[in-house]
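Shown here: the complex without one of its protein chains, the others still in place.
Labels run A and B following the written order; every chain starts at residue 1.
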Amino acid sequence: MAILNFFVMGSRCAYYGQRAKGALFFVAQVVFILFMAFFGANNLLLFRTLGATEQHTVWDEALQINRVIRGDNSMIVLIFGVLTIVACIAFIVLYVMNIRMGNKAARMVAAGESPPSFKEDLYTLWHDKYHVVLLTLPTIGLVLFTVIPLIFMILMAFTNFDRMNQPPGRLFTWVGLDNFREITYANPRLSNTFFSILRWTLTWAVIATFSNYIGGMALALFINKKGIRFKAMWRSFFVVTIAVPQFVSLLVLRQLLNDNGTVNVILMNYLGWIDEPIRFWGTHARTTVLLANLWVGIPFTLLITTGILMNIPEELYESAKLDGAGPIMTFRKITLPYMLFITTPYLISQFVGNLNNFNVIWLTTAGQPLTLELYQAGRTDLLITWLYSLAVNEQDFRLAATIGILVFIVVATFSLISFNLLASRKREEEFS
Amino acid sequence: MKKLVAFAIVAMIALGFTACGNDDTVDLLVWGPLGNQEFLNIAAERFAQMHPDTTFNFTFGVVGEGDALERVLEDPASAADIFAFADDQLRDFVNAGVLYEVTRNIADIRARNMDSAVYIATLDGRMWAYPQTADNGYFWYYDSSVISSDDVLTLDGIIEASLAANRRFTFPIDVAWVTASWFLAQGSLGLDGDRQVVDFNNAHGLAAAHAMIAMAESGAWQAGWAEELVEGIGTTLSGGVGGTWMAADIQATLGENFGVTKLPTATIGGRQVQLSSFMGTKLVGVNSQTEHPVYAMDFADFLTGEEMQLLSFEMNQIGPSNIAVAQHPSVLANPALAALAYQSMYAFPQRDVQGSYWGPVEAFGTHVVNGEVNTLNIQDLLDEMVAQIMGH
Partner (left out) sequence: MRKKVGLVFSHVFLAILSIVWLLPIAWLVMHSFREEPGAFVSYVIPRGFTFQNYINLFTDTHLFNFPLWFWNTLRVAIASCLITSVLVLMVSYVFSRLRFTMRRAYMNLLLIIGMFPGVMALVAIFHVLNLIGLTQSLVGLTLVYSAGAATGFLIAKGFFDTIPRSIDEAATIDGASKNDIFWKITLPISRPIITYTLIISFIAPWGDFMLSSILMRGNQERFTVAVGLRQMIERETVSAYFTQFCAGAVIVAIPLMTLFLLTQRFYVEGIVGGASKG
């Protein structure tokens, strides 16, 4: 019986009375075998070289057409291969569970106990293993629509998938670490551009994050000041901007700041402060995108910090007052530390978000102004927008994917360290 | 037991396939830009009427000519059977094996279209797509109350007349499509295998770049492209570079002062040189993954034929690639199309432009617009531009 269980999943469980569980294992096995027979095995076979037969044509005299005979599509092979591998991993997990549960049931019977019935298993699931119930659905969704696509993207960095090897007409295949070499040192034009954009990406993330944070907090404090009237109204004025979708508001912002846009028109014709238009999107576009980002980001920070300011215990301020502290002292000793303590996680996630801030850059400048100091990139390009243009304009998918991985390494290193160092995170058990 | 289940499932799947396969309607998915949807509908109706013994099921999708490559390559198998695209994508499409070679009725297709359009649709002696338009180019719009028809022949004349009238003109030298006018005036653009080859950093290119800078510093030049021209012409602008899609707006603004002609000549290296341009056609391709290559080809053939090109002109003022339609009195009477045809004598086929061309040329133009180019760095910048165009 124990040996049969290696071949027919669920047989051992069923033999020891766990019929429903055994049946489920068996169904899983049948589904998997069918999946592999009709779909998976072929994918895995092709996955090694990412396809074997190239598309070709045969002249069809009767129809007068050069009939296309389809070959393998490397991109589909890659995606389906990933899918199959993930399915295999899931199956292996199930298989190991099958063996273990079978053994456990056998042990229990040998010890004179009766193995848990299906009902009892369900009860355990609902109580001691409730996390399994709650996590299953989110995990499936995540694997299908986030993890599999990401693995696909990662693997693309190890292939020669570009304009010259474009499916369905041509196959692409594995090239190992060539792309990483090319980007980091082998091709100076690319590596210079990469490191130059990396520097700007980091600078952008630091300035964008802190300027938003400080600006938003200052604004919140200002509105919260004693004596300011219509506090809710002022706040609403800023918050309202969040409701307009960014692809609209950033487009408008871009146009308002154009050479002959409304801002220049107001400054020149209505106010007469300047004679020549200010070229906001010219050489100083980096400053302008940082300012545009302030416009986008400050309302968010305002919302968050307003709440926190209201939550600062009044006693803290009163005792400070008794000690004779002035307003600046109070801010430095009470408000700021309190805010920093509470909002550090928010600050870090903002930083990560800014490193990958596709929207604000793409919708305002799309990386422009382009410059010959960089390869196929502009002064405001972040790594994420640069890789997108490489993929879309030049179908350079291999380089784009490689840059994607490098970006990820930067972001992940930084944020994992900070998340795990985070003081407040370590205290999560405080309330237990 | 296991075998039984497997058999049952296989049988079910097989049944499912035959159920779909027995259908003898021809499903054709057609992609075109939004403005063409109505036109495509009419074409499909007429085509179906011409083939009464076959049932067609046409579906239409909105995919602009510029997005076709991206959208199709995402998944050629589920992309349209017939789709419209801009000619600079042709080479990538052919490399990717997405196009069915044009073979049916090819003699007629070659004969009825302009040579330039046939040339554009042909690579290595094989024709890959059906020319649909010949209107993707640019030329010069002007306000004839400010610029006389003599002034508009030379850039110097335009500058002088604009300054005298306190107007400016637009010439978007940071739009790589238009910057080409200068470099292509005496330069060349070609391909070595799949590598873009240009000579914009030789003596001619240098002279062209200097002339471009001189224009930018003339005092009459203004940055900006379509939006700026449409809005400013007649008030602050004397004219500028534009394409057929602006004709209606500009004509409405200028009324009887509407002027349109080829690009002017410019003083490059001490002599008058006619500015060049890119000239493109929109093409219709048949997807190599289609289930119905014959019907798809015949529809593409019909869609780009004389009858439909004439209709396309009447509906949307699209410039024809069909010789007979181009000679039609109403087409000949269209001033923007006439200007385009005039300019096309000096134009370069856009088909031979690779993706790597656009970025570096735009970058150079941007440097000029930003006033960052001077006699010291100009040669270095041109060298870098050419190197980047030729690949990484």
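Following the convention adopted for this analysis, contacts are C-beta pairs under 8 Å (C-beta built on N, C-alpha and C of every residue); 3 or more make two chains touch, one makes a residue touch a chain.
This structure is a prediction, so every number in the text was calculated from the model and none was measured.
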{"item": "Selected from A:Ser196, A:Ser249 or A:Thr283 as touching the chain missing from the view", "value": "A:Ser249"}
{"item": "Selected from A:Gln64, A:Asn103, A:Asn192 or A:Thr262 as touching the chain missing from the view", "value": "A:Thr262"}
{"item": "Residue in contact with the excluded chain [from A:Leu150, A:Met164 or A:Ile334]", "value": "A:Leu150"}
{"item": "Of A:Met36, A:Val109 or A:Ile308, the residue in touch with the unshown chain", "value": "A:Ile308"}
{"item": "Subunit A, residues in touch with the chain not shown (by the definition above)", "value": "75-76, 79-80, 82-83, 126-127, 129-131, 133-135, 137-139, 141-142, 144-150, 152-153, 156, 219, 222-223, 225, 227-229, 234-249, 251-253, 255-256, 258, 260-262, 264-266, 270, 295, 298-299, 303-304, 306-308, 311, 342-346, 349, 352, 356, 358, 384, 387-388, 391, 397, 400-401, 404, 407-408, 411-412, 415-416, 419-420, 422, 424-425, 427-428, 430-432"}
{"item": "Touching residues (missing chain, whole complex) on subunit B", "value": "31, 33-35, 37, 61-64, 71, 74-75, 78-80, 226-227, 230-231, 245-246, 249"}
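What we mean here is this: only the chains that are shown with their structure count from here on.
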{"item": "Centroid spacing, where centroids are CA-atom means, of subunit A and subunit B in whole angstrom", "value": "36"}
{"item": "Touch list for subunit A against partner subunit B, complex", "value": "30, 33-34, 37-38, 55, 57, 63-68, 70, 73, 76, 163-164, 166-170, 187, 189-190, 259-260, 279, 282-283, 368-372, 374-378, 389, 392-395"}
{"item": "Subunit A-facing residues of subunit B, complex", "value": "2, 5-6, 9, 13, 70, 73, 76-77, 92, 94-98, 100-101, 103-104, 174, 194, 223-224, 228, 231-232, 288-289, 293-294, 297, 355-356, 358-360, 362-364, 366-367, 369-370, 372, 381, 384-385, 387-388, 392"}
